[in-house]
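Omission of a single protein chain aside, the complex is shown with its protein chains in their original locations.
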Amino acid sequence: MSDHASHAGHEVHEHPDWKQYKWVALILFAITIVEVWAYYIPAFVASSAFVPILLVMSAVKFSIVVAYYMHLKYDNRLFIALFVGPLFIAMFTITALLLLFGKL
Amino acid sequence: MTTYASSAPEQTGIWSWITTVDHKRIGTMYLFTALFFFLFGGLEAGLMRVQLARPNQAIISAEMYNQLFTMHGTTMVFLAIMPLSAAFFNYLIPLQIGARDVAFPRLNAFSYWVYLLGAVFITFPIFFHIAPNGGWFGYAPLTTNQFSPGANIDFWVMGLQILGISSLAAAFNFITTIINMRAPGMTLMRMPMFTWMSFIVQFLLILAFPAITIALVFLLFDRFFGTAFYDIAKGADPLLWQHLFWVFGHPEVYILILPAFGLVSEILPTFSKKPLFGYNVMVYSGIMIGFLGFGVWAHHMFAVGMGAVADTLFSMATMLIGIPTGVKIFNWIATLWGGQIRFVTAMKFAIGLVGLFTIGGISGVMHSSPPADLQQTDTYFVVAHFHYVLFGGSMMGIFGGIYFYFPKMFGRYMDEALGTWHFWLTFIAMNLTFFPMHFSGLLGMPRRIYTYDAGQGWEKFNLASSLGTLLLIIATAIFVINFFKSRKGGLPAPQDAWGAATLEWSIPSPPPEYNFARIPIVTSRSPLWDLKHPEMSSGAAHADADPVQVASANAVPLREETEHHTAAELGIPMPLNTVKPLLTALGIVIMFSGLMFIHLDHFALAMAVSLSGAALLIGSLYAWLFSPLE
Partner (left out) sequence: MSTATAAATHDDHEHVHYTTTGLDNRKIAVWAFIGSECMLFASLISTYLIYKGRSRVGPFPHETWTSPTGEVFKPILNIPVTSASTFVLLMSSLFMVMALAAVENRGKPGYGGLKGNSKFWLATTALAGTVFLGFQAFEFTSFVHEGLKITTNLFGSSFFTLTGFHGAHVTVGVLWLLTLLAIDMKRGLTPKDTLVVDICALYWHFVDVVWIAIFTLIYLIQ
């Protein structure tokens, strides 16, 4: 974690603008449609690509909400550390537990 | 050397304590409450040792024995060692980083009141012989209704849930405090080692507690609403609880030990008159311990048969943790090396930690090997191991911390003669109690049995342990006498009671309510040594100081506060006293207590109590949020 004492006193607040908000919403909407659509294609559901592709789509949605709506992309790096560190440990824990219970 | 005459608290009386939001007063309340529960848990252990002193005794019933070992573990972990650490977090972190208070003073008061009320909630059933009886790690399905009917486990589940709220709230508070309340120039790598270790502990808390919260929610739902989480008949996995519990439980071990490591890292340099050896490496190894702590939980479960791959991976990760821990031990020894050692009581306890923790650490590495662990698990060998790290480690560090910081907290030294008696008796008694457990364990004596037959070679070891416990109780009694005697009649202490290096010693003892009349500007890791021995301060430490800040301090980075003024005279805004955090805490506890009536088939009453608790919670929370802090 870095120390931000050097540029103290002034918070960088460069929020994404209105246009970006709309684009993000549109992408979220589009991905959700694709996800649900994929759910109704039995051949695709049965294929081994289904789960990874769905996880990737979900991760994209997750990331753009965090990056733009939670403006982590534009905010202090400290917040990235506070969020990504625990998120990493949480995902490690999920993965390890699923492996231990023979689910992966 | 001046000033014992310092800040008499401006408010007195019980109400001022109930409504206080001052981190020092809250720290003091944590200290007294946690010491009380330390004694309580110690007496529980004493009763168990009486029962086990000789084979086939029937002084205590099997059921009572179950309640005693469960409450001894629960009390020591959640009601004694964690809050004792919290006492130091509260008292020291703001002083060490040069802040006037924590980031959220009222939240801090809330944490304490939740702790106190939760502690009472989980403790009082033992007086009615309905205390929790499922062991401190409460393995489900043993703790489900089927095998543990009655209210015992309910008290445990809800008590831990309440205590978790306290720890989490405090952790968010201290993370924010350490990140954001540091005095100018107090960069992360200039922070005192205690603050650093505490910082790591707060992250362990916020990441470990959610796992047990969820495990407890499942258990609560199973017990109260008939869900299937731990119901084997419905296909549940008996290992689910164990995994979730130890995902919490292993980081919890570091939550218990790292604050003591931090205290020792303050004590050893002070009484060696040398800076801490390898500061950076100490920080990194602390981070490493915390981080690896999340990847080793299943070494508590080698005996359940997870398979060769899982056993191997967790075994290797566990051995890996030995490295940063060993680094710390060697750094402490190197700190002592060539120092001008003053062998005061605090120093004795600190060195005691280095020695005794190492013994516990080594038996820990023995457990990391699954084949060895299979022999040792659930025997007294394990009991010996974790008492060496928790008593020999955490408690030795905390005792050292109390002797060290007593002058800061109360303006008087603790008695050295009594302290020396306390230390040597504790040291001897501790080894007499716990070392024989290695042998009785290797001879096959299981944990948690309320009695045993003669002729298995366990008698003399058990007798030794029981005598040791008696001696420990005597030693602790000496400590208690010393504590209360010194508070009133100890030698007056100056503000820099020991010639230490860090900021808390630059202000009067006890500190005024606002801590620092002027926020200090920090230019090195040893600000007070620089001030007193400018000729010895190393240029290297100053090299990265922000020139603007140093200049703004007029080249006087720090001064010793020798005069006392009130906050009003200095124009320092202080947080207002308030009772709302206590009311909010009370609401939470009432809300949980209401659920108890469900098992007594008073559903309407349960709802009434829980809802009135919730109403109190929400009402006082809103009142709190909408009233100004200062």
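In this document, chain identifiers A and B correspond to the written order of the chains, with residue numbering beginning at 1 in each.
Heads up, the rule we're going with is that contacts are C-beta pairs under 8 Å (C-beta built on N, C-alpha and C of every residue); 3 or more make two chains touch, one makes a residue touch a chain.
Computed from a predicted structure; not experimentally measured.
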What chains on display are touched by the one that is not shown?
-> A, B
Thinking of the whole complex, not just what is shown, which of B:Tyr30, B:Tyr65, B:Phe110 or B:Phe155 touches the missing chain?
-> B:Phe110
Specify the residue from the set B:Ala236, B:Leu268, B:Leu313 or B:Ile478 that touches the hidden chain.
-> B:Ala236
Among B:Leu207, B:Leu276, B:Ile398 or B:Val609, the residue in touch with the chain that has been omitted | B:Leu207
For subunit B, enumerate the residues touching the unshown chain of the complex.
-> 103-104, 106-107, 110, 168-169, 171-173, 175-176, 179-184, 186, 206-211, 213-215, 217-218, 221, 225-229, 234-237, 240, 244, 247, 519, 573, 584, 621-622, 624-630
Residue ranges of subunit A at the interface with the undisplayed chain | 3-5, 7-11, 13, 15, 18, 21-22, 24-25, 28-29, 32, 35-36, 38-39, 45, 50-51, 54-55, 57-58, 61-62, 65-66, 69-70, 76, 78-79, 82-83, 85-87, 89-91, 93-94, 97-98, 101, 103
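One rule holds in what follows: only the chains that are shown with their structure count from here on.
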For subunit A and subunit B, what's the span in angstrom between their mean Cα positions?
-> 35
Residue set of subunit B touching subunit A in the complex reads 179, 182, 184-185, 187-188, 203, 206-207, 211, 237, 239, 243, 247, 294-295, 298, 306, 310, 546
Which bits of subunit A are touching subunit B when the two form their complex?
-> 1, 3, 5-6, 78, 85-86, 89-90, 92-93, 96-97, 99-101
